[in-house]
Structures are given as structure tokens and as C-alpha cells.
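Quick notes on the structure that follows.
Note that one protein chain of the assembly has been removed; the remaining protein chains are unaltered in position.
Labels run A, B and C following the written order; every chain starts at residue 1.
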Amino acid sequence: MAEDLQEFLTGLDAEIRAMGDWGAVADYIPELGRVAPDQFGIAVALPDGRVLTAGKAAQPFSIQSVSKVFALACVLGRIGEQLWLRVGREPSGDRFDSILLLEQEKGRPRNPFINAGALVVTDELLTGRTPRQALSEVLSFVRAAAEDDDIHIDKAVARSEAENGHRNTALAHYLRSFGNLNNPPEHTTGTYFHQCAIEMSCIQLARAGRSIAGLPNAPQMLSPRKARRINALMLTCGQYDGSGNFAFRVGLPAKSGVGGGLLIIAPGRASIAIWSPGLDGWGNSKMGTLAAEKLAEFTGWSVFG
Amino acid sequence: MAEDLQEFLTGLDAEIRAMGDWGAVADYIPELGRVAPDQFGIAVALPDGRVLTAGKAAQPFSIQSVSKVFALACVLGRIGEQLWLRVGREPSGDRFDSILLLEQEKGRPRNPFINAGALVVTDELLTGRTPRQALSEVLSFVRAAAEDDDIHIDKAVARSEAENGHRNTALAHYLRSFGNLNNPPEHTTGTYFHQCAIEMSCIQLARAGRSIAGLPNAPQMLSPRKARRINALMLTCGQYDGSGNFAFRVGLPAKSGVGGGLLIIAPGRASIAIWSPGLDGWGNSKMGTLAAEKLAEFTGWSVFG
Amino acid sequence: MAEDLQEFLTGLDAEIRAMGDWGAVADYIPELGRVAPDQFGIAVALPDGRVLTAGKAAQPFSIQSVSKVFALACVLGRIGEQLWLRVGREPSGDRFDSILLLEQEKGRPRNPFINAGALVVTDELLTGRTPRQALSEVLSFVRAAAEDDDIHIDKAVARSEAENGHRNTALAHYLRSFGNLNNPPEHTTGTYFHQCAIEMSCIQLARAGRSIAGLPNAPQMLSPRKARRINALMLTCGQYDGSGNFAFRVGLPAKSGVGGGLLIIAPGRASIAIWSPGLDGWGNSKMGTLAAEKLAEFTGWSVFG
Partner (left out) sequence: MAEDLQEFLTGLDAEIRAMGDWGAVADYIPELGRVAPDQFGIAVALPDGRVLTAGKAAQPFSIQSVSKVFALACVLGRIGEQLWLRVGREPSGDRFDSILLLEQEKGRPRNPFINAGALVVTDELLTGRTPRQALSEVLSFVRAAAEDDDIHIDKAVARSEAENGHRNTALAHYLRSFGNLNNPPEHTTGTYFHQCAIEMSCIQLARAGRSIAGLPNAPQMLSPRKARRINALMLTCGQYDGSGNFAFRVGLPAKSGVGGGLLIIAPGRASIAIWSPGLDGWGNSKMGTLAAEKLAEFTGWSVFG
């Protein structure tokens, strides 16, 4: 089986590269805008501990919103269900950075994976901690989950986000105006921008997802119940307003990032990371989504039977 | 295992009846408003063909929006992917009968489980058929899936919906104004009101869901791929704006109806029907949702590992 | 003064015809779609009883939404302030046929000049009357206001609206679902479609507006207080989502119709009718709006000093 899968992945890499329909990279900060769109990597962590790869699986990239999954895991580990007093668990039906629903719902973001909700999660991480400590907690979690200490934050990306992230800053102040931000907005956004600037390769990211996938040899970072719930949120809310479509086509929980990364969970079977920096209209990796669909079709992995 | 589960179901019935916190029945038509809210039934169809039950599992009720699953299955069987040109696959983030998103999305309903989308599905069913034929197709599908011919439409309910369903009539005309309704609005709504007025018991409904759950002894009504996709839609969109919450708490695809019915799918493991006519604020069965959560916890059934 | 104004109007007609930038006619029904867009007429009724004209001022056209002013005048004359329990008095910030705000405001239209609000006005007209009687009341009002019995309803237009007016039918059913429509939806829409199909020339329309303008020689159809209030509504809501812009540029209360008609009130000074069937992006007469601006500039007529 693993041999077939390796063969499939190698073929997939060739196929994707041959298509040449990459989408456009995010360009709201120069650091992301400079990345060439025509790149592809994939890594699949299996229950036996092996990590199969193809393409640029060892190339580090900015994980951006994929970090929201790890920040959420940290916060759920610390305060548990109380988080849901501050943030909802429903798909947003809107763009990742929309401020619309925030007004309609009186400052309680729809879910922890849109930007407003992720800011609340980061704000919760800051309770009783400095930004440096909170950031260190997320980074330690990711390193421990991946069993790899060579994971770092790209400070230039973080700085650039801080300079250009007017919409996230607006969201933070807006949350504050509803009393749903406990820390000074610039602390919360500063921590958030750094968390998003974590750099990982597909190999590292696939390994970091093993505990969410409940793979037997993964480090124990999460109770099975918490893992299930994170998977539920990833499935219903992980691809912004493309979540329903992704669930329909791929059938697996996943979280995308604007850097072109994609963490996909096949519970009990695999933790998958894909990277291709060109994006589709929803802000999700264009070739990454296609590759995910082909992988799911090949393996038959689907949470839906 | 089946013995433990039977014991659990019997206990669950007693527990629910002891709670007495039933919610309120839908009262927009007198036929639904007359039903006593303090009722509960459950049926679990297993891979070995057995159907375990507790409470009023043999009592027929109006399946209402649960019928949307069967109408969708019929249409997907007939025209397949073309349906998605007329209706989306994203959670709506709004009420089941909202007209808001319909305007924003220029007449293409967000998904086939909100009323606007279900009207489009029914409208598609009417292609080349009379209302009577289309209705007969849905009813035949349900009977064949349940392997039970004693399933009927409550004409009084259908008539009452037609008299009071001004919002659905508005939705139909609105779809028509965008060119996304092919039949005379009154044909589409008439067929839709009758389809919603199908009466089934929990036992019948659980049996009818077996093919969606992919149970080995189920009649072959759907390809595995179609079943998976229907499950994906049920998980992301099946409980209206409570879908994310249901996925989080229960972790299984499900579809609710305003008559208090709930069809829940544990792919490969079980098809479950619950009925309790009192509703929560989202229009989903209040005790039904609670029972689903307890059942998922007891069995460990979850698509998320 | 009247000589200067006549000279200006004659020049304006020539100027408009020379521009040739007419916009597009409404084409949702063939009767309107067949009208040539490159036409222009204007009539100005003065306090001394004279009606100055230029261009095709004697050519009858479909007044469409301009009829909402007269229907409102009839209803205010009959039930007065009670109307405001059913409809608001605020600009809508949206398209003339939007259903959005209707949902947000629970079935109470924002104002009597968007379609939903006009349907409520017509519905109120039907209280205790048949559609034929209600229609006759509006037509009699218009004829008396214009002191001209040669004003008729174009039945072909009304029929065509009824066949194509799916959105208005949707609005009527939607209002009904909120309990804000007292008559069978098809009675209300039928009456409304006929009222919109009244045909008038600029001369007739300018004369019909004299009582709203409070001109000394006008037939007494309205108390000064009611006239002022209708003017207030025309100014804030008369041009749909272009009302603020019109108030800014022209400074006079006005009501537009999709047939290219425009009734403009200079309180105490003049009642003006302009017709040019090509429309701008808001659904208001393109050359009509420009002509109104030039007329206001020439005369100095503005309610704002």
C-alpha cells in the first residue's frame, strides 16, 4: 500500500507540474508576493511512522492561517469549553477577513478559523502571559507535535504583516469595542502576526498534524475528544467560504493558509501537508486543493465512508 | 455490542422522558401545532440488518425537511453534477428560509438543504414530469430505500403548507425572477409541500437511511461516491445555522425536519432516526439533538476519528 | 421670467438631443423594451396656470413608479398616519426591488417608494374595495389632479408586468408571510401592475403634480401638511439608492419611474415633468436627471435656499 501511495504521489507531483495552472500568490505583503507560484510539495505521515513525500516537501513556507489550528489546540488544552463563550462554531458564509458578520453577531466571531475568531483565540493565549511567552507556547506546541525543533518564525514576514495588516488591526479594535478583546489590540495582533509567520516544510507540517489525526505513533498533544472536535471545525470552517465545497469534493478536514499551505487530516489514517503558493478565488491553494481531491480519490480516504 | 446498545437506547428513552425540557413544536400550520411536544422515539439500523429501537419508534411523523435528502438523492441519480450549476454546496450562515443570501448570490441558493435550494432540487425533479410523477418518484425512492411500501403522504399537511407557505411561495417566485426556476412556481411549491408531508416512523426512516450510510445489507440506491457526497452536505449544511455546532458536538452527518425528525448517518456503522417534535431556536429537534450527542458519545461513532 | 424659462427649455431640448448619451430602456417587459431611448420631453406647470413645454411633452408614456406618489396620496387621504404602522419612512440604501431589507426589518418595508412599500400602499388601497374600485380611485385621483380625463391604463403593459413580475410577486408573498399583506397576493400585485401602467404625457404629469407643489391654481387634492410630507418622502426616497445624489445635485423632491418619467416638485414654484426613457444604473432616467439638474441650476429652484 505505501509503495502504491508513494508511486501515486510521485505521479501527482509530475501531473501538477505539467498542468501549469497555478493561480496567483498572495501579494498583500512583499515577502509572500515574491514567492514563485509554480511550486508544489506534498508529505503524507502514516500510522507506521513513515512520511511519504513528493515535490518540494522539504521546502519551508509561511504557514499563515494553518497556525490557527495549533493556536486553537493550545487554547483548548488550557481553558477548554470556556473558549466558546467568546467565539462560535459555525461556518461564516463569508470571506476570511470579513467584518460583516462580526457586527451582526455583536462581536462574537462565527468560528475560530476566520481572522476575527483567530484573533480571539490568540487573545485568550495572552491571558496571564506576555506576547513573547504566548508565542513561545504556540511554537513549542508545533515543535513538540512535529518532534522537530528546527521550526522558526520568519521575523521579516511578521514585521511586514504588522505594517500592512490594517484589516486585522481593524478587526482587533472592533472586537475590543464589543469587549471581546482583553489585551491591548497591538499585543494581540503582534502575537497573531508572529504566529502566522511560522515557517514549516510539508514534512514538518504533516508530522505536526499526526496528533490531530490520532495516529498511533504521534506525540500525545490532545485528547481524542479534542482532536475530533478540531477536525469537526476544520471540516466545517477550515477553508473559509470554500469549506462546503472542499468537504464535498475531498471529504476530509483541512485548514488552508494564504501562503499556499494545506494541512489535511484523514482521522486514524494519515496527516497530510500540501504546499503550492498560487491561490484560488477563496484564498485557498489552487493546486493544493486539486491535489487533495486526487489523493482522496486515489486512497479512498473520506470521513464520509 | 448490540445488547449494550439496546440497553443504552432504553435508558436514553427513560432519561429523555425524565428531563421534561422539550422545546416547542412548530405551529405555523395547525397539523404540526397539534402534536404533543413531549414525545421521543429512536431507531438504529445496524450493518447486520437489525433495527434497535426505544420509545415511540413506530409512531409516524411528518418528516418535513428530512425529505430534502431523498429528493436530492433522486436528482443526483438522474442528472448528477449538473445540479451544482443551479445550487451551491456551502453552509448558509442563515435561517432555513432566508431570502437574504439568495439576493446576494443572484438566485443561486447556497445549498440544497435550505428551503430555496430544496425548491430548486424539486424543480429539477419536475423536468419532463408532472407534479404527480415527480412526487411518485420521491415516494418510490423512500419506499425502496426503506424496503417498506407502507409510507404515505399526509395530504392534510400538504394542503395546510400550501395555504400557509407564503415564504416558500415567495422563494419560488424569487428564484423564478432570477431564471432559476423552470416550472410554474405553484407546481414546484405544490410538489415540494407534498414531499415534505411524507409520514414515516423512526424505524422506517432509519431503514431508509441505510443506503446513505453504506450499510452492507441496504438496497443499492446510491453509488458509494454519491452517498459520501450526500453525507458531506448533511454534515456541513444539514442543520441550517446549527450545522457547525452539531458537527462539533455530535460529529455525524444529519438532517433535521421541523416535524422533529432527525436522520443521522454513521457511515459504515449505522443509520439512525430520532423523533422528538419540540424544537430548539434553530428549528432542530431539541431532545433529538441531545439524544444524538449522547448516542455518539456512548458508541464513539464520529466521522472525525 | 416665463419667457426666459421657455427659451431655456427649448434650448435644453436641443442640447439633450445633441448629446446622444441616452442610457438603455428597461427591457424586462417587451412593451417598455420597444420604446426608442432617444426621446425627450419636458413640461413645467407654473403658479399662474401656464404649462411651458419643450420636446415630446405631449407624448404619453408609462408612468410606472411615478404612480406610487399618487397611490400614496390617495391612501394618506383615507387612513392618514396609520399607514406608518405598516411601512417606514427611511431611505433604503438599496435597489428598488430589494428583498434584503424586508427580511432584516421583519416585513415592514423601509419606505412607500421601494416596490415592497408601494405594494403595502396598494394593499391598503384595497381595504374594503375590489381591485377594480381601488384602481379606479387612483385613476380618478390622477385625472382630477391633472384636470384631464384623457388619462388611461395601458392594459397590455399591465398584463405583461403580471406575466413577468416574478420579483414583485415574490415581494407580495413575502410581505404576506410576515402578516403585512391583507389581500390575496394576486389581487395586490394585479392592482399594482395596473396602477404602474397608467399612461400620461409630461403635460398631464406636470399638471397632476401641481397640488403636491402647492401651486395656487391647483385643484385642492391634499392638505398643505400632507403635500409637505409627500415632498419629504420624495426627496429622501424618491430615486431609490440615487436619492441622496439627486438631492445633492438637483435639490428638489422628485419621483422617477422605470418608463423614464420624472415628476419634480419645486414647492410653491412649479411642478415639473420630464420624460426620457433611457435609464442610468439606478434605474432613473439618465437624460431626465441631467435635465433636472440643468433646470434647477438655471432657475435657482432648490428647497435648500
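Note that contacts are C-beta pairs under 8 Å (C-beta built on N, C-alpha and C of every residue); 3 or more make two chains touch, one makes a residue touch a chain.
Model, not experiment: these values are computed from the prediction.
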- Answer for the absent chain's shown contacts is A, C
- Task: Consider the whole complex, including the chain that is not shown, and state which of A:82, A:177 or A:223 touches that chain.
- Result: A:177
- Write down which of C:214, C:260 or C:288 is the residue touching the left-out chain. C:214
- Which residue of C:23, C:41, C:91 or C:131 touches the chain not shown here: C:91
- Item | Residue of C:11, C:30, C:184 or C:244 in touch with the missing chain, whole complex considered | C:244
- Message: If the hidden chain were put back, which residues of chain A would touch it?
- Response: 98-100, 102-104, 166-167, 169-174, 176-177, 185
- Determine and list the chain C residues touching the chain excluded from the picture. 88-94, 101, 110-111, 213-214, 224, 227-229, 231-233, 235-237, 241-245, 247-248, 251, 253, 267-268, 302-305
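We adopt the following convention: only the chains that are shown with their structure count from here on.
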- The assertion on chain A/chain C checks that the Cα superposition rotation, as a multiple of 5 degrees, is 180
- Message: Same residues or different residues where chain B meets chain C? The copies count as same if more than half of the interface numbers are shared.
- Response: same
- Message: Roughly how far is chain A from chain B, centre to centre by C-alpha average, rounded to an integer in Å?
- Response: 32
- Taking each chain's centre as the mean of its CA atoms, how far is chain A from chain C in angstrom? 55
- Between chain B and chain C, centroid-to-centroid distance (C-alpha), Å: 47
- Multi-chain contacts in chain C, i.e. residues touching at least two other chains, fall at none
